[in-house]
Structures are given as C-alpha cells and as structure tokens.
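Only one protein chain is missing; all other protein chains are in place.
Labels A, B and C are assigned to the chains in the order they are written; within every chain, residues are numbered from 1.
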Amino acid sequence: MSIFEKLESEVRSYSRGWPVVFDRAVGSRLYAEDGTPYLDFFAGAGALNYGHNNPVLKQALLDYIARDGVTHALDMFTVAKRDLLETFQQNILQPRELDYKLIFPGPGGANAVEAALKLARKVTGKESVINFTNAFHGMTLGALSVTGNSMKRSGAGIPLVHATPMPYDHYFDGAYPDFLYFERLLDDSGSGLNEPAAVIVETVQGEGGINAASLEWLRGLSDLCQRHNILLIVDDVQMGCGRTGPFFSFEDAGIKPDMVCLSKSIGGYGLPMALTLIKPELDVWEPGEHNGTFRGISPAFVTAAEALRTYWADDELEKSTRAKGERIGAALQGIVEAYPEANLTAKGRGLARGLEFENGETAGKVCAAAFERGLLMETSGPDGEVAKMLPPLTLTDAEVGEGLEIIDASVKAVLGK
Amino acid sequence: MSIFEKLESEVRSYSRGWPVVFDRAVGSRLYAEDGTPYLDFFAGAGALNYGHNNPVLKQALLDYIARDGVTHALDMFTVAKRDLLETFQQNILQPRELDYKLIFPGPGGANAVEAALKLARKVTGKESVINFTNAFHGMTLGALSVTGNSMKRSGAGIPLVHATPMPYDHYFDGAYPDFLYFERLLDDSGSGLNEPAAVIVETVQGEGGINAASLEWLRGLSDLCQRHNILLIVDDVQMGCGRTGPFFSFEDAGIKPDMVCLSKSIGGYGLPMALTLIKPELDVWEPGEHNGTFRGISPAFVTAAEALRTYWADDELEKSTRAKGERIGAALQGIVEAYPEANLTAKGRGLARGLEFENGETAGKVCAAAFERGLLMETSGPDGEVAKMLPPLTLTDAEVGEGLEIIDASVKAVLGK
Amino acid sequence: MSIFEKLESEVRSYSRGWPVVFDRAVGSRLYAEDGTPYLDFFAGAGALNYGHNNPVLKQALLDYIARDGVTHALDMFTVAKRDLLETFQQNILQPRELDYKLIFPGPGGANAVEAALKLARKVTGKESVINFTNAFHGMTLGALSVTGNSMKRSGAGIPLVHATPMPYDHYFDGAYPDFLYFERLLDDSGSGLNEPAAVIVETVQGEGGINAASLEWLRGLSDLCQRHNILLIVDDVQMGCGRTGPFFSFEDAGIKPDMVCLSKSIGGYGLPMALTLIKPELDVWEPGEHNGTFRGISPAFVTAAEALRTYWADDELEKSTRAKGERIGAALQGIVEAYPEANLTAKGRGLARGLEFENGETAGKVCAAAFERGLLMETSGPDGEVAKMLPPLTLTDAEVGEGLEIIDASVKAVLGK
Partner (left out) sequence: MSIFEKLESEVRSYSRGWPVVFDRAVGSRLYAEDGTPYLDFFAGAGALNYGHNNPVLKQALLDYIARDGVTHALDMFTVAKRDLLETFQQNILQPRELDYKLIFPGPGGANAVEAALKLARKVTGKESVINFTNAFHGMTLGALSVTGNSMKRSGAGIPLVHATPMPYDHYFDGAYPDFLYFERLLDDSGSGLNEPAAVIVETVQGEGGINAASLEWLRGLSDLCQRHNILLIVDDVQMGCGRTGPFFSFEDAGIKPDMVCLSKSIGGYGLPMALTLIKPELDVWEPGEHNGTFRGISPAFVTAAEALRTYWADDELEKSTRAKGERIGAALQGIVEAYPEANLTAKGRGLARGLEFENGETAGKVCAAAFERGLLMETSGPDGEVAKMLPPLTLTDAEVGEGLEIIDASVKAVLGK
C-alpha cells in the first residue's frame, strides 16, 4: 500500500481516476514521475486558465520570491496588493465600466461565496437565498447550503436550510417560460417562499454538467432581481477570468451583478486567491467583521497582476478562447451526430465544453479511455454523465487538435463503431 | 485617497493600525516601501512560525518553481505530496506515537475546521457541537458558528445555531470546579442540552485573548469526552506547529484528540495550506464528499516538508521556543508588577504571549505606541484588551530583547511612570 | 373604549369585521346580545359542521355533564373515549376500509399537524417537508413552517426552514403538467432539494382562497409520494368531517393517505378536539414521547361520538351536502356570469365555496355588505380576495336560499348594476 493510500483520507477523489504520481507541468501538459506526458483538459478544474507554470508569470513569481517580497501579509497594505488593485482597476473594471469594491475574502472560492452570502444577508436583513438546480458553490457550510449535489449536501451532517432551489435555464428543456415558478412564488404573498436576500448563480454550471445559461435567461434573471429588489450574485469562480471568452462570463449578457465571486484562475499561477466584488453601496461591513489568515498572499497577487497585464490589456485571449471554443464545440457536435443512437449532447460555451452521455458509467469509461490515451478529462453532472473539457485558455491549436483526436478515439473505444 | 482606500472594502482591518505600505520581509522583520524596518511580533497571526521568507524554505521553493514542479494539483498524487506525507509521518506522527489519517480540506484553517465538524456530525449522526467561550475557529458559516465573538457572529446574517458555548478554563478565575456545568448538563437527561457530536477547543485561545488552558483542564476535557463518547477536536491552527513549544500544542497534556486542525504555519512559508488529522476509524467519507480546488498546493507542500525536516527532526526548536517564551513571560510579569495599579495580567504559554490591560482602549494605545517604535503587535480578546505577541519562533535572542524593550517603552508611554 | 378594546390584544381579527357582541346561537344562526340574528356562513371556520348547539349533541352533552361524567382525563382510558373509538371504527373506518390508529395529539388542529410532522420525521429520519403554495396548517412553529401566508410566517420571529413549497393544483392555471417541477427536483440528485420526509396537503385550501384540487391531481400526488417513498399527510382539519360531502375530503379521489389530521368539526359541538390518524406501521412513538394536557376532553368525545352516530351511520348528510354545495356553486356561477366585466371566479367543492374578486378590497366590501344584511361571511386567499362560504352542513334549503339572496344583494351593492 502506498503512502498515499495509507495516510490520506478516503475522501480523495481525482487520484482514483488518474492513478499516477505527477511531478512536473508546463503549459497544457502534466508529467508523471516516469516522464509520461498528459495533455490537460481539466486545468485544475478551471484554476489554470493560463496553463501550468506559465513562463511569464513564473518569472514574475521567481523574481518576487528572490527579492524577498513579503509573502504573507494578512490584509495589510503592500506593494504587491497596490499593483494588483491598480491593474485590476485599469485592465478589468474601467474598460467594462464596472464599479466594484474588492473584498479579499480568504484563499478559496468558497470564501468568496461565504463573504457574498454574509454581506447579502447583512445588507438586506433577510436570511433566505435562491440557488439553482445543479449549482456548485463550495464545501463550507454556507457555500454548501447553496450547492445542489445531494451526496455533497449530505456530508454537512446538519440540515442545510436557508436556500431554495429554482430551475436553472433549460431545466425543462425549454418547454416552459423562464422564471415561471420563481416569479409566481415571489408575486404571491401566500406562496410560502421566504423572501430572498439574494440569488446566486453560475452563468455556466461546470460541476453541474456544463449547463450554459442563455444570455436571454441571464438578462431575465437580472431583470427579475431588480424588479423584486433581490441582490444578484454571480459566482464566476470557475467561469470567470476568461473561461467563456470575456473576462467576466456575464459580460456577453450585458448585465451588472451586485456581487461577483472570483477565485481559481484569478491568481494566475494556481496559487490560492479569491475576490468578492461588490457594488460600493453594499460595503456596509464593520472593519474585521469578516477576516482570515490567508487574505494577503502576495505571490498570488504578483502572478495575478502579471496575468492581467499579459492577457487582459487587449482582447486577443478573448477572441482566441471564443475561436477555440467554437472549434471544440463543432467537433463535439460532430461526435454527437456520428452516434445518433447514443443520445449524446454537446454542451457549453467558450472553453467550458462538455459531452453528455446517457449515464455516468459511459462518461466515466470515456474519461478512462482518454486517460489511457494521455488526456486528462473529468466527468461532471449530477450522475457524472458529462465529460467535461476545461483546457488552459492558452493551449495551442495543435493541442486542441490533439485533444479532440483523443476524445474521438475514446468515444469510439467506448461506444463502438 | 489611496487606491487601497478607494478600491478595497471597508472590512479591511490590520491596515488601519499599521498605515504603511509593506514591501519586503526577512526573518523577524517587515520593511515598508521606504525601507523602514518593523520587528514582527505578529508573524502573520501565527502563520510565520519560521519567520518571513525563511532562507532554507525559500531555496526549496525557488528550486521547485524553477524546475516546473506541478503547482496546482487538486487531490492528485504528486511527488511533492508524497514527500510531505512521508516527512509528516516520519518526523511528526511516528515519534509521537500518533495514528492519524490526513485530510487536505482546502487552503485555510476554516476549511480544516469545516471538514472536522462535517465529519464529526457524519460519524456520530448528531448535529450539536460544544465550543468554548471566546473561541475563534474561522469565518465560514460552520466555523463561525463555533466562534465566540459577537461582532463576527452577527456578520453571519442568519442565526448561528447547532453549537453551545461552555466556559473555558479559568472563565470564573478558578473559583469553581472544571466542567461543573458541562458535565452536569451531560449527565442530566432533562437538561435541554442537545447531545453533542463533538467538542472543539483551542489549547491556547489566541484571538480570545491568549487564554492558556492548563494541562489539567485539557486532560479533564479529554477524559470527559471519552466518558461521554464525544469526539474531541483540537483546533491547532494557531497554536500548532510549535507555537507553544512542542509540535502539537496538546502534547504537554498527554492527550490524543480524535481530530486535529492544522493550518497557518503548517505550510512553513506563509502559503495557504491546511490539514485535518483524523483517527483512522473516523475515515468514513465517500470519495469526493468533501472537496475543493486548492487542496494540492504543491509549493506549500514543498516548504511544509522542508520545514518539518529542518525544524522537527530534533527538539531544538521546541526547547528554544520554551526558553524564549519563558523569557518573554518573565518580562511581562515584570511589567505587571511594575504597574500594580494598572491591573495588568501576563498570559500565555510558549511563544504565544499576552499582556492584558484593563480595557481595549489602553491595549490599543500600547500597540500603537509599539508601532511608532517599530514593533508590530496586535490586540486580541473580546474587547481587544490584550496585547498579543506571536513572534516567529526563529527570532534571535537579540530580537527578543529588542522587542521587550519596545514593549516596555510603549507601556510606559501609555501608562505613564 | 370597551373592555374588549382595552384588555384584549390587538391581534384579534374577526371582531373587527363583525363589531357586535354575540350571545346565543342555534343551528345556522348567531344572535347578538340585542337579539339581532345573523345567518352564519362561516360556521366557526369549519368547526360547526353540525350547526351551533345542535340539539341532539346538546342533549348528550347536558346528560354527560349532569351525571358527572369525567370531564378532563388526559390520556386515561374512559368510557367516553371507548365509545368514541368504537363509533369511529364502526361508522368511519370500517365502511371505508381504512386502517388507521388514532393519536390524540392535543386540543387543536395545529396539534394534529405538529404530531403528524414529528412522527413523519421520526419514522423517516429526514427533516424536510413539502408543503404547497397558499397552504394553511396552523400557528405553532411546526405548523406555521408549512403555512404559506407571509404575514403569518413573519410572526414567527425566526427563519422558518425545513419546508419547501411546491405549486398547488392550478397554480399556473392548468397551463403546465402537474408536479412538473416537484418530480423533476426529486428525480435529480443534483437539484438541491432536501429529500422530503413527507408531503402535507389540503384537498381544498380554505384559508388559501377555497382552492379545490382536482381529484386527478390528488391521485397524482398520492402516486408520486408512493413512487418516491414520501409520506402523504392530508390535513383534513377544515375539509374533513363532511365539509366537501364525504367524511374525509380525499375519499372521492380514492386515495389512502399515510396520515390524516382532523380537528374543528370532529368534536361536533365546537369544543376543542383533534385527531391524527396514522397507518399502523407508522406507530413508532415511545409512550409519552408526544403528550399534552388537553388530550382527553370527554365532553368533546361525547358530542363527537354522538355526531358520528347521528350523521355518519348512512350517507344522507353526504348527499345533502353535495346537493346544497352544487346549488350554491351554480348560484355563484350565475353571479360570475352576471358581472362579466368584474372577472369573478366561482370556486370550491361541497359546502366549501368561494367567490373570487379582483382584489381583497372588493371582497371585503362584499362581506361587509353581507354583514349589514345579516350574513356572516369571511374573506380568504393571500390578499383576502375570496369571499368564503362555509355554512353548517345542516343548514336548511331555505337558509341556503336566504344566504344566496344576501350574497346576491351584497355583490350588487358593491359592484353596482
């Protein structure tokens, strides 16, 4: 029995599907300790939009560490934070005419969500929150209470209350008007729905199965929130930082959420970092009312600022992501059409793509076949029925092609033909 | 208005007391961007036990980054994780005859606490948890529900239930038997106390005001938990990794908790990392039942393993911590005696020390006076009435002396005489 | 200021619409202290199905009191309880082939609901319950948590959680398939819906606005519960005891709920009494696990048994209720058609009837006009937009006519024409 199996809790998961020991990584590739390369279509579950150990960010990081830049700084003022704030304002907020203040809520996406929910409740004086079917927002109690997956919810050990799930876009395959149920409950003072402080939503549900809400649906949700005086929180932890093309995944819909949660790729290099963006009028915190040890990880600030400078000074990455995304989408559609009897569905937007199989067993076999062929790809969806593709945004066209070939071969290996 | 004040949420706190912009840091010192040095008696709230940018760890980190060691690895098997597991087993668990499995619960201390609480509830099928007066366990909803501070609790925006506070050691100045109330409620089936899944405790309450529980009290608590079949969780996030002398703060008491939460200094270099240690028989998780993006921060594993090799292969650091702690304790006692009318109290254990003033205003003035003199020191306690000292364990004897002189001068400046 | 206004809390409600002091009552009529008679189309909110001071029940009650039959008996065995149990079994359960055990849950309908919810949770080990939009189940915390009205919910002063409202029949005017949303959430393990212990439903929502679920919908609900292993609780507090025709309001649908709540008219004479009927296999209580002072009100048992003997030995009352109900329904439909521009709707089943106006103000004016004309009638629905008719089932045909004439005149007085 390896030291991993002996000492690490049974809760570990990814190592079960990919039972090798990884050592190095560059760009779109991870290398096992024996040197075997793996093309990474998972990218740290969206935490590595700029690839593994991106050389530009790496140099900035090495320089900062070498010169003894402060590493851990709580929420003190630092040169590294100032650079990040200025770059974020200049390259992200100003060009998009967005007016947000930044909370450094702690190191991970769940912290960004917890801070948003706490503040929404504090601002409105209401406890209840609306989430959506198949949402994923994190594993701490507040974030877990707005997450859909029943296995993960049962891990809480206490009843998760204070949230009511509403149907996400296309939950009924488009057969019924959007927000029919939600708005009827809000309008009816006898509905029994506790008046919500906020709605929390992902524009594309990654863990939920690469469900991409339409832009109309997102606009409709934003309108509904404004009509009913409900705060709109977009959890852009996985879909932000360019995953769907634009920096914020909600830009195409033309909406301006009240709060935005960022994490995963915001740090650029895979180091823990998170942000909660809030409209300035919502900034009613007392000093220290929300705090934490890891809110000033300067190395992550350094790589974050460098990533914003390198990739978000113009729209090249955005365009490339859209183009590559469409290429993958078309290829997946081709697979769908090649196996008409298999009832496949191609899903997603930008470089968040999925191929839905009839059940989790088949999707799992396809991912296993891909792993054998040197491609890292995971399943998602309530029953793991979707093969999920989240490659680094910086992958090359050749790598797109390579990945698609493996996917093709893996599907064929599993579905026959 | 600076970019900090303009763009960062009002929730920021430390930057209010220390209104300078920090840039570099080495060992026990932080440097403002104008080069002004500050002796750090705060050490990242206990996250920098080995000092800022410790050169041994720094080299390991630079090497790892330079060679493109994988940075972000979710919970995959990696060379870096294997090294950490082996070193932890060899240098920490085996010599102490401790049998724990490790959960990588997410990047911060709150994640370690959330995972412990979730698992305790899952294992026992009970929801209620016992915490202690003036406890601090974190800001996510689960961790916040076992935290004492009323301002921080009110930030939750929902009633925090499922926890009942019990009096910490010396809550009544030793006038009453330990656990009098707690055990009476447990023994009485009509008491109305919901049967607890677990007790969560800090051996020294850092945020609560450097309240050090006696070893007898800790043993008594452990015995009580065993008698009543309650899981004992020690939150060693701040007091572990040698802060009180031994690696685990509970070692001196001779107890073996069912679960232990580690974070802050476990990563060694100030990068986010956390661990939840659990007795093997408690490892009842389903794969993936608790997960998260930042559970495999390999650079932190690298510096963590290096720190364990450098500082925990023998008992030198432990001895030095005890010695320096006693020196500071004695000096603080000297201050107490020098101001008999001021009702000061010297508190703490190891290098977790505190000087309690009559109120938060006085303590705040002393910390401000220290800052003017080049020393970083924060207040803690329910009303901020305790000046808290958490210097790096690696500070030199000269730095101890330097710090004590500044403290002396600062107290004098505030209390007169 | 009267003693009522001076001494009674502002929470009082019915006395505001009917500001006279009532003294006596017989059959379908209440008399003010000055002798003014009022035809009662409210019947104690459904608690007086056999009329005020029904002479047959009155004699049994007087005899019992006169002979010093035990009045208050907790849950002891009594002659009065035995007679009730035997009569209930013989006249109610056996003819309908229903196999239930009886809980005496306390004096009122809310107690019957609280006992059902407690037992459903105990049996299943699940906390969550499904209720329906515009449901009303009572004012104690457990019952209130499954009640829809937002004003009443806000009276709780704590977040009411553990229940999720689903759309009642015709909530979307029949435009969408029944249970579309409910069943989709149940089938989807990622929906975020906490797995429910039970569904609680009224077959006709009295307080909610006389919304009568179709028999198909009720059967569909029962099927859904069986498919998903969810307990079905019918709250028949207001609609049971013959209000819609048959003794149980669910009989026409041909379903057999797992639990049934009875109160209001079960006691026959208006004295407090309640029953929770449960399938025998659900009887997992510990002795005394649910108790209460007023579970053995023998005078109510006496009138209850007498009412069962008098009215439920044959189907005469049932037939008469159906006939009178149809007559009232037809008359209301006539009013609807007479005021096409007013958008009225005739609602209900059996002798639970309603006339829905465009808003609560109009409905209130009609009820006030009826009161002026000597008819007691209340509003219901989320905005009080439905004039509700719940006359005693024993009213005469002449009284039906008299009431309808007043309603006709009152509508005319308000809507003109």
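We take it that a contact is a pair of C-beta atoms (placed from the backbone, for glycine too) under 8 Å apart; a residue touches a chain by one contact, two chains touch by 3 or more.
Since we're looking at a predicted model, the values are computed, not measured.
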Out of B:G192, B:P340 or B:G416, which touches the unshown chain? B:G192
For the full complex, which residue in C:D187, C:E216 or C:E289 touches the chain that was left out? C:E289
Over the whole complex, note the residues of subunit B touching the chain we left out. 127-128, 131-135, 146-151, 153, 159-165, 167, 171-172, 176, 180-181, 184-185, 188-195, 208-209, 381-383
For the chain that got dropped from the picture, name the residues of subunit C it touches. 2-4, 7-16, 18-26, 30, 33, 44-48, 52-53, 58, 61-62, 65-79, 81-82, 85-86, 88-89, 101-104, 106-111, 114, 117-122, 127, 138-143, 145, 151-152, 154-159, 162, 197, 237, 263-264, 269-272, 278, 283-294, 297, 299
In terms of residues, what is the contact footprint of the unshown chain on subunit A? 158-159
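We adopt the following convention: only the chains that are shown with their structure count from here on.
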Per mean C-alpha coordinates, the chain lying farthest from subunit B is C
Quote the value, from 0 to 180 degrees and to the nearest 5, of the angle by which the CA atoms of subunit A must be rotated to coincide with those of subunit C. 180
Copy pair subunit A, subunit B: interface residue numbering same or different (half cut): same
So, what's the distance in Å between the C-alpha centres of subunit C and subunit B? 58
I'd like to verify one number: the distance from the centre of subunit A to the centre of subunit C, where each centre is the average of its C-alpha atoms, in whole angstrom. 49
Inter-centroid spacing, subunit B versus subunit A (mean Cα positions, whole Å): 30
Going by the contact rule already set, what residues in subunit B reach two or more other chains? 158-159
